[in-house]
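Note that one protein chain of the assembly has been removed; the remaining protein chains are unaltered in position.
Chain lettering (A and B) follows the sequence in which the chains are written, and residue indices restart at 1 in each chain.
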Amino acid sequence: MASTVFFFLFAGLAIASAISMVYHRNPLYGAISLVGVFISLSCIYITLAAPFIAAVQVLIYAGAIMVLVVFVIMLLNLDDDKPLDRLRYLYAVGGGLGVILLAQTFFIFYAVMKAPNHAADQSETVGNTLNLGSAMYTRYLLPVEIVGVMLLMAIIGAVILVRRLNQPQLELVVEQEHERRHEA
Amino acid sequence: MEPSLASYLGLSGILFTIGAVGVIFKRNAIGMFMCIELMLNAVNLTFVAFSRYYGDVNGQLFVFMVMSVAAAEAAVGLGIIIAFFRNSKSVDVDDASLMRN
Partner (left out) sequence: MESVIKTAFPFALFTVGVLIAFQMVLMIVAYTVLAERKVLGWIQGRIGPNRVGPWGVLQPFADLLKFIFKEDLVPDKSTKFVYFLAPLVALTCALMPMVVYPFAPAITTIDWSFLPFGLADGVKQLPLTIAHIDVGVLYVLGITSVGVYGIALAGWSSNNKYSLMGGLRSSAQMISYELAMGASVLGVVMLAGTLDLTGIISAQIRSPFRWYIIPQFIGFVVFLIAAFAETNRVPFDLPEAETELVAGFHTEYSALKFALFFMAEYVNMFTVSVMCTVLFLGGWYVPGLSHVFAPGSIPYALVSHIAFIGKICAFLFFYIWVRGTLPRFRFDQLMNFGWKFLLPVALINVILTIIIVYFLNR
């Protein structure tokens, strides 16, 4: 009974935030809605007995990746999204894709409901940190090391991509953007 | 109705659909990036639901890998967007057609 209430509450919040993210043209409102989606999903992970993944979801997605996105939106001072005027056929493509994916979703829902139930024992938590840590450092050591190297590559790549030879200060960039705003 | 595996998969499918439609409808590069993150999260939800259903920890481990890859992709993707913005002063992907024709 309580799990049903929690599931519908957080699922409703997640879907509402996702629709809000797609609807808003202002990228900052979209980013705030996406943070709402991430936090609702984190609560759903807790109801799925995955406490470590829930905490890591808030820490990494809501707390680091979206902060980066919000920073970029603020620094670049992005305007609202414009409607698709040159590529109007994309409305039909998007609508068609949405209908097809929704149909697939309902089919999966129906099929899994009707399928015979082979659920494992639901009383133990497999997602606790000890299990995950043991698996990560014994069976999956190579993927973890590869992920480490990949993150190093991403750091070096990001630094090189935005490097300029005469690097202006943060204050100068902000001032230029404010001038652009006030003269427009 | 107790939330069974089907409910979680249905929720994941709906979020994936919203993300996919958002990627097509958005002109802003950052908006498209955020819709892609939404799709990745829908897939993470599927993995965690299956991991709970089968009592297998590998699903959650893969979620961890997906999150790391998403973080790396965010860093590099936003770097590309900033570099692109410096040249053309706009992040509109429909206007980014310099190599066309």
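Going forward, contacts are C-beta pairs under 8 Å (C-beta built on N, C-alpha and C of every residue); 3 or more make two chains touch, one makes a residue touch a chain.
Since the structure is predicted, the reported quantities are computational estimates derived from the model, not experimental observations.
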Interface partners of the hidden chain - shown chains only, full complex considered: A
Contact residue for the chain not shown (choose from A:V99, A:A115, A:L152 or A:V174): A:V174
Options A:L13, A:L75, A:I108 or A:M150, residue touching the unrepresented chain: A:L75
Residue, one of A:T4, A:Q104 or A:T129, that touches the chain absent here: A:T129
Touching residues (missing chain, whole complex) on chain A: 1-2, 28-29, 32, 35, 39, 51-52, 54-56, 58-59, 62-64, 67, 70-71, 74-75, 128-129, 170-171, 174-175, 178
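Basically, only the chains that are shown with their structure count from here on.
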Computed distance of Cα centres, chain B from chain A, in Å: 6
Residues on chain B engaged by chain A in the complex (per definition of touch): 1-11, 13-22, 24-28, 30-31, 33-35, 37-38, 41, 44-45, 48-49, 51-58, 60-61, 63-65, 67-76, 78-83, 85-86, 91-92, 94
Chain A - residues contacting chain B, complex: 3-4, 7-8, 11, 14-15, 18-19, 21-22, 27, 30-31, 34, 37-38, 41, 44-45, 47-50, 52-53, 56-57, 60-61, 64-65, 68-69, 72-73, 75-76, 78, 81-84, 86-87, 90-91, 93-95, 97-98, 101-102, 104-106, 108-110, 112-113, 118-122, 124, 126-127, 131-132, 135-136, 140, 143, 147, 150-151, 153-155, 157-158, 161-162, 164
